[in-house]
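All protein chains but one are shown in place.
Order of writing sets the labels: A and B. Residues in every chain begin at 1.
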Amino acid sequence: MSQALDQVKTEACRLLSEGLVDVFVGYKAADIPMHPQPAFISKADEADALVYDGFCANNLATYLPQLTRSTKIGMVVRGCEARAVNILALENQHSRENLFLVGVPCTGVLDWRKLTARFGENVSAAVDEGDTLQVTVDGKTQQLPRAEALHASCQRCQHPNPTWADLMIGEPLPEGDPERVWAQADEQIGKTKAERYAWFAHEAERCIRCYACREACPMCYCAECFVDHITPRWTESTTSPAGQHAWHITRAFHQTGRCVDCGACERACPMDIKMTYLTDKLNQDMQVKYGFVAGMDIETQAPFATFSLDDKDRFVE
Amino acid sequence: MSKPRIALFQCRWCLYSIPDQEWVDNELPENIKMVKVPCTGRVNSLYLLNAIQGGANGIMVSGCLPEKCHFKEGNLGARRQLDEYTDFMDYIGFDKRRLRMFWIDLQDRGHIQRELAEFEANLSQLEAEPAAAFATRVGGEA
Partner (left out) sequence: MAYILEKKNLSNFLTALAPEYQVFAPVKRGEYTQFEALTANEELALDDAHNTRVPPKALFLPMSETLMSYRPNGRAEMAALAEEKRVVFGMRPCDAQAVALLDTVFEAEDYNDPYWRQRRDNTLVFGLGCNQPCASCFCNSVESGPFSTLGQEVTLTDLGDAYYLQLNETKAEGLLEGLPKASPQQESEAQAIQKQAAESMPAPFKTAEVKAELDANFNSAFWSEVSAACLGCGICTFLCPTCFCFDIVDEVQRSERVRNWDTCMFRVYSHETSGHNPRPTKRERTRQRVMHKFSYWLDHADQIGCTGCGRCVRYCPVGIDIRAIVRKAADLPLEVAHAG
């Protein structure tokens, strides 16, 4: 991914100088190691300050509902981000014609927490060099295979190529192995109900209801989230099991047929909660039951947005 | 051993026959709490979760036959969502046999009583845990 940087800069510069976009969304260098910041540049000469590597790990599509529809936006996107953009266009949250997507086939984003877990809190620099990472701690630099720092969602990724981009940089990568894609969900399914509940409760109990997962997710754009609803009061805001369970169950369920499995939610969570196993199951079911994968085009409606008289009646023989 | 607590989301159109309607309004057993909805399409996952967290051991959603929805397609949307919600809740430990959707035809008198009785009998056979652990809401009158 870092090899794509020069072309990303060239494209951003071209799009801005030719007036094809009003703003280009990418990343700029970090104030903090391993944390590049999403950047919104509006002048061609700012393109040179852009960065792009595995630490650029947010889902940039999350900014689209915040920008006005008439703004012409250029954006650098991975496979999952491009799918998220498709879904937002399908759900009428943005206008595809006003977007210029610069696609980068993705080798996976990096999980900075894996580096601090391994090397301690004082990682002062980490450079993504394609196959390896150069990690500097307390003045000493060590090498690490990139694969060991991949975020878990990327290890399960099925669609790394942003094939819906207006321009793709570099050759497409092979699609992910379907067996690997469902590994996390299948592992849960293999457990007993009691074990599955125990895992669910164990992860949910750390939740502090900060809603970082919601804000990092491009699909969570509701003007009023269900948790803010007062009349009626469906779920509680407390950090009690009732509140935590309700939050995790419902947010996941509201993603059915919409989640692109980018893992931004997990990466954002300050309490290290692993929640992608919930949407994994929903994604798996949508594929198995309806042959549907979210974001593969901007025409096909998600399964919950459409229904048929011929649907299977699971409850009635 | 007390009877299973059942939450029933009842579409008001499918119980058109007067005797069934009156039975549901006046003679519903104590362990069954009913919420009348204008269409099963109105039932969203938060209703189901609310019932589960409030202590329901089983949930029933009762509506018109697929081709006879009073509002044309509401029950079809409900069918898809409820199918998935059932599987999703089972995935996190709430037995899928505790959620059930069924259709009532206007002519089919007594169907609702039979469904409820059968559902209750089935619920009694299921293991209490881990489903009971989902009843996390405490305080006040449940």
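In the analysis below, a contact is a pair of C-beta atoms (placed from the backbone, for glycine too) under 8 Å apart; a residue touches a chain by one contact, two chains touch by 3 or more.
Remember, predicted model here, so these are calculated numbers, not experimental data.
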By the document's definition of touch, the residue of A:A61, A:V135, A:A216 or A:I249 touching the omitted chain is A:A216
Quick one: say which of A:E195, A:D228 or A:D313 touches the chain that got left out. A:D228
Of the listed residues A:A147, A:M271 or A:V288, which contacts the missing chain in the full complex? A:M271
Pick out the residues on subunit B that sit against the missing chain. 50, 54, 137-141
Tell me, which residues in subunit A touch the chain that this view leaves out? 30-33, 35-40, 58, 62, 66, 113, 117, 121-122, 124, 206, 208-212, 214-216, 224, 228, 230, 233, 236-240, 242-243, 264, 267-268, 270-272
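Simple rule for what comes next: only the chains that are shown with their structure count from here on.
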Cα-centroid distance, subunit A relative to subunit B, in whole angstrom: 36
Quick one: in the complex, what on subunit A touches subunit B? 185, 188-189, 193-194, 196-198, 200-201, 226, 234-236, 240-242, 245-246, 249-250, 252-253, 256, 278, 281-282, 285, 289, 303-304, 307-309, 311-316
Residue numbers on subunit B that touch subunit A, as the complex places them: 45-46, 49-50, 53, 66-67, 73, 76-77, 79-81, 83-95, 100-103, 129-130, 133-134, 136-138
